[in-house]
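Removed: one protein chain of the complex. Kept in place: all other protein chains.
Letters A and B mark the chains in the order given here, with residues in each chain numbered from 1 onward.
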Amino acid sequence: MIRVVKASKTYNKGKPNQVDAVNEVTLHVARGEMAVIHGASGSGKTSLLTLIGCISRPTSGEIHVAGKTISRLPEKFMTMHRREHIGIIFQQFNLILDLSVEQNVGLPLFPLNMSKTLISERVDHLLAKMSLSKRRDFLVKQLSGGEQQRVAIARALINNPEILLADEPTAHLDTALTKELMETLAAIKKDARTIVIASHDPLVYNHPFVDRIFEMKDGKVVEE
Amino acid sequence: MILNPWVISMYVGILGMALLYSYALTISAQIVRYWDINSMEEGQLILERKSYLSSTIIQYGLGIEIVSIVLFYMTLESMAEVIPGAMCATGALKANMYGFPALFLKMAVAFVCAVWIIIHHVDTKLEDFHLTRFKYRCLFVLAPLLLCDFALQFLYFLNLDPNVITSCCGVVFEIEGEGFGSSVASLPPETMMLTFFISIPILLSMGYFLSTKKSPIGYYLYSLFGLILFVISILGIISFVAPYIYEMPTLHCPLNIMRREYHYIGYLLYAFLFIASFFSLVPGLSEFLKRKGGQIQNVVDDMQRKSIKISIVFWVLFFATSLLPIVLFEIRSEGGNLFS
Partner (left out) sequence: MNRYLNLLDFTIHSFFRRKGKNISFLLLFSYLVFLFTSVLLLTGAIKKEAQRGVNALPDIIIQKLTAGRQVPIPVLYEKKLNDIFGIQRIEPRIWGYYFDSPTQANYTIIGYDSHKTWDKELGLIVNPGEKGANLEKGEAILGVGVAKAKHLKPGKQFGLHTPDFRSRSFDVVALFKAATNLHTYDVILLSTKDTRAILGVEEGFATDLGVYVYNKNETTTIAKKITKLLPGIRVVVKNQLARTYDTVYSWKSGIILLALVSCLLAFAMMVWDKASGLSAEEKREIGILKATGWDTSDILIMKFWEGLAISLPSFMLGLITSYIYTFFLGAPLLKHLIIGWSVLYPPFNITPSVDFNQLLVLFSLTVIPYIISTIIPSWKAAVIDPDTVIRGV
């Protein structure tokens, strides 16, 4: 499902502040697996996720995601590929605080040629699943941390993706909520979805459902 | 030199667009020079993003050019009150040698913009940006046209002398006169009508054939026929549609039909005609682009079919609109013949 071959991402190349965020990383995740990228902050986890998630393009190397080579794709087609196959849960949730829960979750569907009623059907369905139905018309800033987290997950799942990426999803959660989140992710995995989580939380990488753990340091995968 | 609100508004629009176009051209130059689809460098990414800007500018540009054509026509109408001898836009155009060239050039600019947008549309569907360099090279064709457009318009207004007497459309499109306008007007209306209305079934059957079968030659023929039909339609408007609208067998002016007295029917007529011609161009042009190779093949088939459908709809609308004044006249005159 995900195959990364010697991919590198260098920021500010040739300038004094050059950063090798990802350095010749090679990894493989099969369909239906849950993988964790583990490492200290600044080790390049997020950058690697943005590469897999078609948000940025590698400086060198090759990346294949969901049956397509994306390392040389123009931005527009990366976006289209991401829309179809990938859902992402971001570190700080990245929700738009003064929009309603419904709109936040439906956001990824707006640019698609989908009618309003269809979008709101899908959103309702997902909100029910995430037990957020009562919060439908609330503004996101009125919600608690745990609820915001669930909104972020719902948004990541709205396009029914084969691959779910999560960047430090538990950073702002307490133990109880973290456990709850892992339960949710485990349930998602059962739908034959591939999940990649970047995290340094032991509650995450020690979870029984995790199939693979990649250890990252200074932009390199040092251990699998 | 004439200064009035119409002239000023034309300059405001065209100056703004000229600035943007020149910016778009510098971007095109960069793209033609440094474009390298295989590069993974930051520079290539920036070029990809910049290409969004120049294509956006051209798309807005087409819109503004169309508004500017309508505006040019209105300016001419307002001029007609000032220029001795001119009673309508045609008269104002004849007031000096720059009038008609300016109008034709404006239409050419709109046409080139439209063709460019078709190429651009195909290109945005290609994952390997196969046409990008080609399309930005094409953009340079637009530069001299726009420059001339701007210059001609400026010269036209600069050289308008309220003391020189011009001729009005009655003279330009007179049956017994000389020159292009007159020879069009003296085309026999019955023959023109026949040609005009024989074209409909031909076009419809061509469209039907192409919607069931893929045929490269068919696509070329369809676009060619679209162009021919465009010319026939303009001639038809001058030779018999306009007289029916005015209900005067000797009045052939193709511009006055846009006046309020005739319920702005001209705007509708020309809008349908231009949209129909535009979409008729798509099949042939994209067939031509196929020869550039790459993944174009897969992308354009759908486009060709869709644009044939759209063009047929608008051709039918156009024909219906041009029939309307004739039908109305027949009803009112109980089957009389305008030209006998």
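Going forward, a contact is a pair of C-beta atoms (placed from the backbone, for glycine too) under 8 Å apart; a residue touches a chain by one contact, two chains touch by 3 or more.
Quick caveat, the model's predicted, so the values are computed rather than measured.
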> Quick one: which of B:31, B:57 or B:269 touches the chain that's been left out?
Replying inline: B:57
>> I'm checking contacts with the chain that's been left out. Which of B:213, B:260, B:291 or B:332 qualifies?
In response: B:260
> Looking at the whole complex, which of A:69, A:92, A:142 or A:160 touches the chain that is not displayed?
Replying inline: A:92
> Among B:25, B:71, B:142 or B:296, which residue is in contact with the omitted chain in the full complex?
Replying inline: B:71
>> In the complete complex, the non-displayed chain touches which residues of subunit A?
In response: 46-47, 50, 55-56, 75-76, 79-80, 82-83, 88, 90-92, 94-96, 98-99, 103, 107-116, 119, 155, 159, 167
> When the complex is taken as a whole, what residues of subunit B touch the one chain not shown?
Replying inline: 2-10, 12-13, 16-17, 20, 23, 49, 52-53, 56-57, 60, 64, 67-68, 70-71, 74, 77-78, 81-82, 84, 162, 260, 264
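We take it that only the chains that are shown with their structure count from here on.
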>> For a test of understanding, state which residues of subunit B touch subunit A in their complex under the given definition.
In response: 37-38, 40-42, 45, 48-49, 124, 127, 129
> Any idea which subunit A residues touch subunit B in the complex?
Replying inline: 13, 57-60, 71-77
